[in-house]
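Have a look at the structure below, then the notes.
Note that this complex is displayed minus one protein chain, with the remaining chains in position.
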Amino acid sequence: MADKITLEVARFSPERDDELRFDSYEVPLHENWMVLDALNYIKDQLDGSVTFRWSCRMGICGSCGMVVNGHERLTCETLLADYLPGPIRVEPLRNFPVVRDLVVDISDFMEKLERVKPWIIRKEGAPEPEREFLQTPEQLETYKQYSLCINCMLCYSACPVYGLDPHFIGPAASALSLRYNLDSRDQGTAQRMDVMAQHDGVWDCTVIGECSVVCPKHVDPSLAIQEYKISATKAWFKNLLMPWGGK
Amino acid sequence: MEVTAHDILLIGGGGAGLRAAIAIAEANPRLDLAVVSKVYPMRSHTVSAEGGAAAVIAANDSIDEHAYDTISGSDWLADQDAVEIFVNNVTHEMLRLEHWGCPWSREPDGRIAVRPFGGMKKERTWFAADKTGFHMLHSLFQTALKYGEIKRYDETFATKLLVEDGAVQGVVAIELASGKIRAISAKAVILCTGGCGRVFPFTTNANICTGDGMALAYRAGAPLKDMEMMQYHPTGLPQTGILITEATRGEGGWLVNKDGYRYLQDYDLGKPSPTPVFRSMELGPRDRLSQAFVKEMEKGRTLKGPYGDYVHLDLRHLGEKKIDEKLPLVRELCRNYANIDPVHQMIPVRPVVHYMMGGISTDTSGATPVKGLYAAGEAACVSMNGANRLGSNSLSELLVFGARAGAAAAEYAAGAREPSTRLLAQAADEETRINRDYLNRNGGRERVTAIREEMQRAMEAAAGIYRTRNTLEEGAARLAELKQRYGSIALDDHSRTFNTQLIAALELSGMLEVAESMVHAALRREESRGAHQRTDFPKRDDQKFLAHTMAYRNAEGPPRLEFAPVKITRWPPGERVYGR
Partner (left out) sequence: MPSAIPRPKYYQRRMPLTWWLERWNYTWFILRELSSAFVAYWVIITLMQIAALVGGPQSYAGFQAWMATPVMMVVNLIAFIFILFHTLSWFRLVPQAILPRIGGKRTSVVVTAAPMYVIWAVASVVVACFVLGVF
């Protein structure tokens, strides 16, 4: 196996640059190194100004999402050796403004995360049990997959709809919204429907499905959005036929 | 300089910080509070916790037993009033979190499921598969979004506590994205910044676990308590140090040496049985298991690998179904980072630095001796965990003491004076210092990476699982030298925009101070207790050392060490027995 590999790392510093450029670095190729290890090697040994986010290095904090050779990856889970002979192009996530090098501004995502009301909503005066809400393993299973999102935003980077229309609520926020709808303890579906059943809610999605392809935790946000479309449609008809009832 | 004002600041947005913020918002919605975190809250290290959170819920369990397990687990260094408060409140707190949507794993009838865990006599560890910390953090963060009163300063690094008239009155902080240095004033500050595992080279801890809050408090005159008590988790992956949860042993995993022998039976931890036995063998306390590894290594019975010695964790007898249902993250981690499938192969593991039992000294309400300064979570030392923490106690600790610190700070802030205007001068000095010593400095010979790596190597040599006066004194000397060399540090990155090298340099300065307190506290405690093992003082000495070490920062040299008594209520110190 080769003992070195080249990384082409996107650089942008607002004090100095008007647009993204690339710097090349040669790093040693250790057998078990991830792309993140290579980036840390560059920062520690070659160029301390290379800037990127990372924390847990075990694929659970969601910090280190980047675009590696044109595909969205968590760099802490992406083996360097898979890209031999190289070079490996490392870029920031797409569809977000670039703050510095590989760091993007995620405030739009944070706003959308909050907008979908991702908390347990109980109806006014609804009783709460003294101990735990009973929730069977089957009930847990209905929403569990959608609760696994680590907020890494690879899905937003991969979604051309979000790229063309930043108002789109997006995959992760939709999956999280559905996660709460499906949670047996929640009673807030109608409140979230107001947010989601908009044209820049789930209806903006044209079922490209790339979000689910790139999701490192197999959340399948595309499926969540399509499920949401069905339940939004049902809710619309129910409202039409029985405007007096329901929540 | 921009100054913003709030009533209360939470430094750190992990489990403890978010729980405290919610407590404040509920206690007094008129209080203006803000969470200042150097990362977005969902990146906080709480997210990596795997195995579970303990609280009594089974019919055959009792809070007295939870208390006894915790106290004996702590080798009697825990303050028993703190433990009593913990066990009295934890079930209620955990049920609240369940009501807030945490997706706990369940029994078929819908009740909360519990699993066995190390050092616990009964099953009381609640779990969300093996991603408990992830689910707890996301549940807390998403619930906190409900409260409009909670503002956030994301990716904002607090560099200094502003203290005036003996009371904390805010922080100076760098906003990463813009590089702007701002003063944020407050009547009370709660430090929830987590642990400091990154002072060591091999740790389960994330990059962000650099003891920032401990350094902030230390520099503001608050003592750091029991800093010699650093826990080694028995099962981390070699090379990366990634955590393989204790739940693997709770579900029935075995630790075997190179001969396939369950070696823990040689270390007064009981006799092997095919299924787990509470407080025995693989379900013994973490300090004893890590110590057993070292002894096995000395006997030449461990396996040798490219990243050091290791043993095997055998889960094959659990079966694929159980592993996929209860330990899915473990399977994923082993495949990604160890190239093995635990269903078919044994996992290579070795002890790894994991948790700091010590920290900023607080009372049971989270208050430090400095007025207006509070702390909760791993950054604090109440002390609930004493000389060794039981697995799954720390996640539930976040809820109990996070809530208590929040409530206490809320009460204090409601009656406190407005911060003084003289703070601005302090803040301006801090801004000048950062510009002069880091951003605008040319010349300087030392690199952040070099000093950090040397510090880590020094700590590993000085304060590993077994320590002795020589190694500790050597370590203390190395650290003093590194602190001096730190004065000549130079950055490659002079940008103001998202300068992570600057943050790394500031974190390093804090780590050097925290590391120094750890080594000197270890020198001062001339006994072996829990996670602190001295080969020159191999016995526990309740006569002289049934007390907490308290390290006070000394600007001219090594910290001043004092002792504070351990609070004993209902459990007089006894022999710590496992496996019999």
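Read from first to last, the chains carry the letters A and B; within each, the first residue is number 1.
The rule we apply is simple: a contact is a pair of C-beta atoms (placed from the backbone, for glycine too) under 8 Å apart; a residue touches a chain by one contact, two chains touch by 3 or more.
Remember, predicted model here, so these are calculated numbers, not experimental data.
Listed here are the subunit A residues that touch the chain not shown: 12, 14, 17-20, 70-71, 94-95, 97-99, 105, 107, 110, 114, 138, 141-142, 160, 163-164, 206-210, 212-213, 222-223, 226-227, 230.
Note that only the chains that are shown with their structure count from here on.
Between subunit A and subunit B, the centres computed from C-alpha atoms are 28 Å apart. Within the complex formed with subunit A, the residues of subunit B that make contact are 39-40, 42-43, 45, 47-48, 95, 98-101, 103-106, 108-112, 131, 134-135, 138, 142-143, 145-146, 154, 177, 206-208, 239-240, 242-243, 329, 332-333, 336-337, 339, 447-449, 491-493, 495-501. The part of subunit A that touches subunit B in the complex is made up of residues 13-16, 32, 43-45, 47-49, 51-63, 77, 99-101, 103, 105-106, 110, 113-114, 118-120, 128, 131-137, 139-140, 143-144, 147-148, 150-151, 176, 180, 183, 185-186.
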